[in-house]
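Every protein chain but one is kept in place in this view of the complex.
Chain nomenclature is as follows: A, B and C, assigned in order of appearance, with residue numbering initiated at 1 for each chain independently.
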Amino acid sequence: MTLRIIATGGTFDKHYNELNGTLGFSDSHLPAAIARARITIGVQLEQLPLLDSLDMQDSDRARVLASCRAASEKAIVIVHGTDTMKETAAVLGPADLGKTIVLTGAMIPYEIDNSDAFFNLGFACAVAQTLPAGVYVAMNGQIFAWDNVQKNKAAGVFQPL
Amino acid sequence: MTLRIIATGGTFDKHYNELNGTLGFSDSHLPAAIARARITIGVQLEQLPLLDSLDMQDSDRARVLASCRAASEKAIVIVHGTDTMKETAAVLGPADLGKTIVLTGAMIPYEIDNSDAFFNLGFACAVAQTLPAGVYVAMNGQIFAWDNVQKNKAAGVFQPL
Amino acid sequence: MTLRIIATGGTFDKHYNELNGTLGFSDSHLPAAIARARITIGVQLEQLPLLDSLDMQDSDRARVLASCRAASEKAIVIVHGTDTMKETAAVLGPADLGKTIVLTGAMIPYEIDNSDAFFNLGFACAVAQTLPAGVYVAMNGQIFAWDNVQKNKAAGVFQPL
Partner (left out) sequence: MTLRIIATGGTFDKHYNELNGTLGFSDSHLPAAIARARITIGVQLEQLPLLDSLDMQDSDRARVLASCRAASEKAIVIVHGTDTMKETAAVLGPADLGKTIVLTGAMIPYEIDNSDAFFNLGFACAVAQTLPAGVYVAMNGQIFAWDNVQKNKAAGVFQPL
């Protein structure tokens, strides 16, 4: 079993820039998170441009799809912003790639107290290894089919349609 | 889907006692960890006596088995010390309870920097929801059958026999 | 010796709002920080409106001055945003209140990894107890007179004029 983890940015990877006081992107936290998780199966980390998912364009989602298609691994975790996770899932789902593709992210950045990021990463890494081929969203300790999920922005949680 | 999480102690739940400078047990970190994970499925947390797994006796493992047997949930995560995780798994496996039971733990306590605990909890919560009935050990981002796992104490990782 | 700590906001107290993904203000981190520091002298925490110091108006600085003037303690720490710390110091300095008033803050919020906030708080609490009456800025492990300090925004550090 080898796992591909694709970083695309999102809240999970937001970083506080102390010079201008804003949250943006710098290096991904995923190399540190993967080491901290002490994962002993093979992991291929692929870093795409790190974006706020509200800034993602069709071309950005096409690039994620291309990465999934090109991957030799059958198990893929995509770390993604929560706001348009379902839109990217809706690009990946119909492509029917014959792989288990799991989108996850975080409500609070990895580097901020009380973050859910590390739990979600662990959760998604298991889903990618255990479910049949398909596209899933894994958030809030729940697994959603790509075509039956939405973010309830007022409550800050994912739920079925 | 409802999940039962059974706390039994182990490194995951070790707590630094500042009055005597030792690592022992106080309140479990699991209520805080579950809240932080923002889990939206039902979770039943059951706290058994918190023990270093090297101190676990047959009667302690029998109590874990009794809890699993009594549980109404079909998905169970057991947070357990790593040193005798396989021994407890070997008690649960042959009991053939018709539930998906996943043992996990941590190499570093939840409250200490660089801990794998929160990742492992997320990983195990997914395994419990996705795999068929059986008993599994989930550590190092890997899933092991209860009768094909061992802790490599020199390397600090789990591996097949 | 009793110490007054006045919270005015700033980066130190910024809080990540997971519903809208922005850094703003909620409850101050100071009650938790003071408890964590295990301070055994008397501490009076006074919370003023929590503001980004770039949003501070003359009336806000007048309120800080009024709090310092009204305080019965001779040792005062003000937790303040870094961007206009010197402007508030320049209001307090000439008032000549006969108290040791120390402004501090943080380059990274208390709740974010790698924050300097807790160190700075400790540093300022000592300066307030040890220096003669006057107004000081305490950042970067250095003590500056209120009329000989500036923030080098490009480098993210405080330095003399």
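A few points about this structure:
The rule we apply is simple: contacts are C-beta pairs under 8 Å (C-beta built on N, C-alpha and C of every residue); 3 or more make two chains touch, one makes a residue touch a chain.
Model, not experiment: these values are computed from the prediction.
Just so you know, the chain we are not showing touches B, C across the whole complex. Considering B:G42, B:G98 or B:G156, the position touching the chain not shown turns out to be B:G156 (whole complex). Interface note: of C:Q44, C:T130 or C:Q150, the residue touching the hidden chain in the full complex is C:T130.
Chain B residues in contact with the hidden partner, per the touch definition given at the top, are 11, 16, 18-19, 21, 23, 107-109, 111-114, 153-154, 156.
Remark: the residues of chain C touching the chain excluded from display are 1, 3, 33, 36-41, 43, 107, 114-116, 118-127, 129-131, 138, 140-143, 156-159.
Quick note on the criterion: only the chains that are shown with their structure count from here on.
Judged by the touch criterion defined above, the protein chains link up one after another in an open path, with no loop closing it. With centres taken as mean CA coordinates, the chain nearest to the overall protein centre is A. Taking each chain's centre as the mean of its C-alpha atoms, chain B lies 44 Å from chain C. Distance between chain centres (mean CA atoms), chain A to chain B: 25 Å. Rounded to whole angstrom units, the spacing between the C-alpha centres of chain A and chain C is 38. The set of chain A residues that touch two or more partner chains comprises 107, 114, 156.
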